[in-house]
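Structure below; questions to follow.
Only one protein chain is missing; all other protein chains are in place.
We call the chains A, B and C, going by the order they appear; numbering starts again at 1 in every chain.
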Amino acid sequence: MRYSIFSVLAQALKGNTGWKPVWRDAELKPAYDVVIVGGGGHGLATAFYLAKEHGISNVAVLEKGWLGGGNVGRNTAIIRSNYLLPGNIPFYERAMKLWEGLEQDLNYNAMVSQRGVLNLYHSDAQRDAFARRGNAMRLHGVDAQLLEREMVRAIAPSLDFDNARFPIAGGLLQRRGGTVRHDAVAWGYARAADQRGVDLVQNCEVTGIRVQGGRVLGLDTAKGFVRAGKVGLACAGNSSRVAALAGLKLPIESHVLQAFVSEAVKPLINGVITFGAGHFYISQSDKGGLVFGGDIDGYNSYAWRGNLAMVEDVCESAMALMPMLGRLRLLRSWGGLMDMSMDGSPIIDKTPIAGLYLNAGWCYGGFKATPASGWCFAYTIARDEPHALNAAFRLDRFATGHLIDEKGAGAQPNLH
Amino acid sequence: MAELDHPFRSALAGAVTAGGQYGRRSACPGVVVSEIHAPGLAMVAARKGRRGDLIAAVRAGFGVDLPTTPRRATGQEIAFVWVGPDQWLALQHPAPKDGMEGLLAPLAGLASLVEVSHGRTLFALTGSRVREALAKGVPIDLHASAFGPGDAASTLVAHIPVNLWQVDDRPSYEFAIARSLAQSFWQWLTVAAAEYGVQFADG
Amino acid sequence: MSEQTSSPDRPQAPQFSVATRSALVGKDGRTGTRGQSCRLPTGGLIERARSHSFTFDGRSYAGHPGDTLASALLANGVHLVGRSFKYHRPRGILTAGPEEPNALVELREGARREPNTRATTAELYNGLIARSQNRWPSLRFDLMAINSLLAPILSAGFYYKTFMWPSAFWEKVYEPLIRRAAGLGRAAGKADPDTYEKAHLHCDVLVIGGGAAGLMAALAAGRTGLRVVLTEQDFRLGGRLIADNRVLDDRRSVDWVAHMAGELAGLPNVRMLLRSTVFGVYDHGTYAALERVSDHIAVPPQYEPRQRLWHIHARRCVLAAGAIERPLVFGDNDRPGVMLAGAVRAYLNRYAVAPGRHAVVFSTSDETAATVADLARAGVGIAAVIDPRASVPHGIEAAARAAGARLIGGGVIIRALGRARVRAVEIRTATGAIERIACDLVCVCGGWTPSIHLASHLGGRPAWSDRLAAFLPAALPGGMAAAGAANGQLALADALAAGAEAGLEAAAQCGASGQPVAVPATDGESTFNAALWRVRAARGKAFVDLQNDVTDEDVALAGHEGFRAGEHLKRYTTLGMATDQGKTSNVTGLALMAEFTAKPIAQTGSTTFRPPYTPVAIGALAGGHRGKEFRPTRLAPSHNWACERGARFVEAGQWLRAQFYPQPGETDWLTSVKREVRTVRSRVGLCDVSTLGKIDVQGADAVEFFDRVYSASWKALPIGKARYGLMLREDGMVLDDGTVARLTAERYVVTTTTANAAKVLQHMEFCAQWLWPELDVQLASVTDAWAQFALAGPCARHLLHKVVDGQHDVSDAAFPYLAAGQVTVMGGLPARLFRISFSGELAYEIAAPAGYGEALWRHMMESGREFGVEPYGTEALGIMRIEKGHVAGNEINGHTTAADLGLGRMLSGAKDFVGRVMAQRPGLMAADRPRLVGLKPVDRQDCLRAGAHFIRAGAKPTGREDEGYMTSAAFSPTLDHWVGLGLLVHGPERHGEQVRAYDPVRGGDVAVEVCHPVFYDPTGERLRG
Partner (left out) sequence: MRIDCCYCGPRGHEEFVYLGDATVERPNGDPDQPLDEAARQRWVDYVYLRDNPAGAHRELWQHVSGCRAWLVVTRNSLTHAVLQVEAARDVALGRGLHQKPTPAL
């Protein structure tokens, strides 16, 4: 059924009894043309674009828990395309463009909200690094503005400008950046994929990948064996484990990233603000909660929960940047599982096994990529070759040295 | 060596006043701090495979059994604090005339010796509330049942690396802080102990 | 309890003002104290002798010490306290504890305003100021209540289905409206003026909760002599025992609690923390607790924090956090005056407040008997006792009879009537008859939910108990045991026994033994509860989550639309996501979903429990680390002098470094910096470079070690010489550069950049301990031990002569470029001298023991006066290194190889070293990698900016044409125009070519000429001079 103000009104009159399930809770069929492993944002988007762009709808998405229960359902929902390196910018800008048309594409309001992303800088060197990035963005047709201190003050007067250990010197602003209602992205893609015939199978963990003669045959799952012409892995934090089922070892470590939300308050912050002298970023949800986060906890983990030291570190940065937050209360903290790659950039590629495709290594930044990731992964699966947009996200780049290391941190995932 | 015209400058100079009181005014401040002026300090690290010989040499030359766990062992004048595997911080106060490297020269060949006398600022802390004040930053257990005279530890206090050891069970402690961070440590201490009153005694 | 704050080290036993408490209250006795029309004349744990005045929404009221804001409001007959989140429905006080979903207020004023403060936990103090929130223009008349009329449209998830058109309207129109309407209270918007602190506490046994179970556990463990910490979130010990009228060993429960508190206070090894909530459980026995040190007074006393964050490290823990009562789901069950029965008992017994005159009790639990008895004792009229069970237990029947109340077995409330206060209920009797009963108080109880949150913080999933209709702890964190109501042991006798046993067991696990503590005898009670998740065919809106306005219909709709998993339900409806985190609603919501989907509750699953247990001020989590104290500050040896000279400082990591030293009359930085550069180039300047990392390296294998960590070979470095070295990461990129000086045969001193000092030391330790532990090499950081000053300029040697003691020959012949040695200065002070130059001038670095650094600096400034010596800061330093084409942090940025930087010749081909192999990957060797060049503006007036990108002359500026970027730029006073360094594709082959330096974010687009990166003295004559 189509969603619109009219359907909402009509249903209101009927006591909201006529709504249909947002997606069918499908049963697993014996075989599919394509099976996507992982019902997160990327897996669901991939299924949607396989159907929409490539006419491939005999597709299943297998999710070991409930749809959207992974990182797509727990991230701080920031979207931006303010990248530095040529391998990244066009890809993330494509994602941004797709976000901008998402409601219409999906007939689902995921609340894409372009209220701006402001990265603060605190030194001349940082300013120049931001200028470099801003210029790179502009060269690729992406919006970027370099702000001086007083311009930042005008946008965000409640930051600490007067008593800071690392005074704010200015900021890089991408106005088209912003936030999206994260859960709704999963639900919107799920609904749209379902409507195009994709089977979404929950509580269906993949436990084995069968390969024959160098070609993928199918998958063992909690609901039995399923044959698959092609298999796409989109398991985010669990990528190493699932790839290992096919004997692949990845340049990835799994790490916990925490996020935090405060009690809801009346509007306080409009866009997204990131601190340049510590790991901290913050925005305010439409419900009023301040949503914020910082660095990853810093060690391999599959525990989905964080440590106290990081909570304190993030709150110290919060107070250093915005001393007015002192009396607001932290309501909830949680953790997600990051597939931290060795150069901090993702992989969307074929694998040495024919018919097996990999989408992984998103680190803490894969949410913003969701539409483009799904779009490119669908292309790569359908055409058996990468699209120009994901051509740099190769699996063999670690061997060849064509790394995409935005931070220049080297082969140490917890530093990215 | 003639007494230099140009004086040694404490890392705390300008930040503290001798005899000064900080925080709550009190006839008997709960925390009494002093700086141990210009101590002699050296890092002593056993050369590869020479730990045993080093221990013997220190025993023979200084009458001290080098601790092999985080403790401080004292001799006549010198003390050795374990700071890491096969590594000690040797300290003597007042500093020996020829510097610590001179004093420890007999150990050459068995250990690498590095004079760091000016690298650390030494705080001596005592007072009836010193444990409570320290608990606000020191993450390790300083309770009498867990940490006593002679025990030592290296840890982080308010993001500042410290070496500390307990001197006696009044209790008194000494803290060695990187010189460049001494004022930050002092700042933390005066805030942490403010409610008990802090006296900066002349060391 | 007095207004003095309780200091953590002096735990105070709770002081009860029970002397005045008498058993029964006369019928007309309710006028109570000064205008507190609903205060009972006697009883309660309040200090009647003193009163506190406070205001709510601008009106003044009075209460007593011992009150919460909620109890004081109720004492004054105030029930309407807030508005709900979505529909702006009038709301009152539901609970008497931290689980409160409704009674949220803005507490305090100005910079201390705290939105969303639960009135039920806010301790009353004299002068307290509170306001209602989320209403406009007033609490009684809230225009946003129109949302209630739109409710059919505003069903769960409606916003996902609309507001899609036109697209641009979302940010411009719809969203701002939604944002303004959402949110609860208003933040202060000003810097928090109070302070917070952190502290560590170590113990053997931590007991969480000071109710019956916790007190017993603490005593049992405490008597073994172990270190025990008891935390209680309330400002009084006792838990339910001070809310209920119970008898333990012939003592009234409040007296028993006082007695226990006394026992515990007598044990020096037991520490009691009141007002202290354990809010999080972390790995390996770490518990986070928040102590509200000064929240119960208007302003924290001087030198004391508002709140303290405790890191508790405990070997064992007893979770005795009690249980939380559940409301019932019926029509308009959110009306002010509908209260939890247990809360009503707390208000009656603990606070001596009657929350109404005519009560209806609607409960599924056998505890009704106690509620009825307490109401009757307080003289509250009981209009009806409604129990949905067809056969009502005897106890309840007896209690109702004793109170003269009508008992309605098999009945339910289908709707509450009234707006700002309940005035009647509509009930359906067992026969189906609908009836209306007037009342101003509805006491509801739908059973109890054990407080298992902390048992689940490490991910252990709780287990559903059909018997209790609740989740119980399962898979607890290591070292934790649960006891009492938190463990489903609801009956007092069970809770006491379980507490005593858990305390002893925890002690035993720590290796201590003791005598079992005698468990007091109690009056019997039945704790049976018949689960009723909702009243069917109710009328009006039936709320499950009161704060987020989630109704049973919303739950049904979620199920209908496929959001059936517990976690889907939560996210789609927002059930349990409000400030109370669903403490009173989660279980009911899950049970309803199970009912709608015809699945067992166990299968729907609980949602995930996450810290914090109750919300925690962000300021408390930051402690003192804010403002200037956010991070420690490292001060260089000349800092003091630089301050005197009015230097400007710049942050370099944790260091503060002098950026430049303005002189009188200089108004802009460039003037000062130009002067500093000219001074160095023409006379002599002095710069504090102590911040560079310095590592003392000794050992027989030190050279071998350097050969492996640095790219070049060190075997030929003679004693008394220094050399520049490059270190790679194992992935082949440059990690750091610096110098190595050989002091003696087996002793070296290494310098690193300021930024990488810590990283390089760690890396070297990694190499020494893990990669090559067989090498004899010892490392020690000596950064802080030495003050190190660069003296640079043509007159540097003249100055040096005045500083270094006469016996040392520092002539060019005796001490040539790159010489290094030990000297004495200023008449006997041992120092180290290095002839190295970053500026390109004749230059030395002198290192002296840091305590003499300032003296040495002053001495050099004085003795250099005749040569016109001046200090120079990091800015001038930076300009001169650019003039000299030296790479620094801007170029060594983790993206560059040695070859990129023109340093490829420094990679030895004859030995293994870190990064050697990976640097040979095609991607790192590609000919088209941007490489180091110099840049000058074609029009010498133009200004260059680091961060500009290079575009081929004549090409359109697009990503495809991007050929590199300017890494560093500076105005060169020496050349009198801007100069830059940059990384340019095929750069070294393009000297002489013109390219565009394109800088759209700063409006720059300058033609630049590519040149050799060394602008100044390319042959290095000056530094060898």
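Keep this in mind: contacts are C-beta pairs under 8 Å (C-beta built on N, C-alpha and C of every residue); 3 or more make two chains touch, one makes a residue touch a chain.
Everything numeric in this text was worked out from a predicted model, so none of it was measured.
Here the chain not displayed is in touch, across the complete complex, with A, B, C. Here one chain is not drawn; of C:E171, C:E525 or C:E704, the residue touching it is C:E704.
Contact with the chain not shown here comes from a single listed residue; of C:E171, C:E263 or C:D283, that residue is C:D283. As for the chain not pictured, it touches chain A at residues 240-241, 244, 249-254, 298-303, 307, 309, 342, 398-399, 411-414.
Although one chain is not shown, part of chain B still touches it, namely residues 69-70, 83-85, 87, 139-140, 153-156, 161. The omitted chain makes contact with chain C at the following residues, 282-286, 313, 458, 478, 701, 703-704, 715, 730-731, 758, 762, 765-766, 769-775, 909-913, 916-918, 920.
Note that only the chains that are shown with their structure count from here on.
Between chain A and chain C the centroid-to-centroid distance comes to 23 Å (mean Cα coordinates, whole Å). Our note on geometry: chain A versus chain B, Cα centroid distance of 49 Å, whole angstroms.
In terms of their C-alpha centroids, the spacing between chain B and chain C amounts to 32 Å.
In chain A, no residue touches two or more other chains.
Looking at the complex, you find that chain C touches chain B at residues 7-9, 195, 197-202, 227, 302-304, 311, 313, 624-625, 629, 631-637, 640, 654-655, 696, 698-701, 747, 774-778, 780, 782-787, 826-830, 849-856, 858-859. Listed in rising order, the residues of chain B touching chain C in the complex are 1-2, 4-11, 13-14, 23-24, 38, 43, 45-49, 87, 99, 111-112, 114-120, 132, 135-141, 143, 145-146, 158-160, 178-181, 183-185, 187-188, 191-192, 194-195.
The residues of chain A lying in touch with chain C in their complex are 3-5, 7-9, 11-13, 15-17, 19-25, 66-69, 73, 86, 89-90, 100-101, 103-104, 107-115, 122-123, 125, 127-136, 138-141, 144-146, 158, 160, 163-166, 172, 178, 181, 183-184, 187-188, 202, 262-268, 277-278, 284, 286-288, 303-305, 307-308, 311-312, 315-320, 323-334, 397, 399-403, 405, 407-411.
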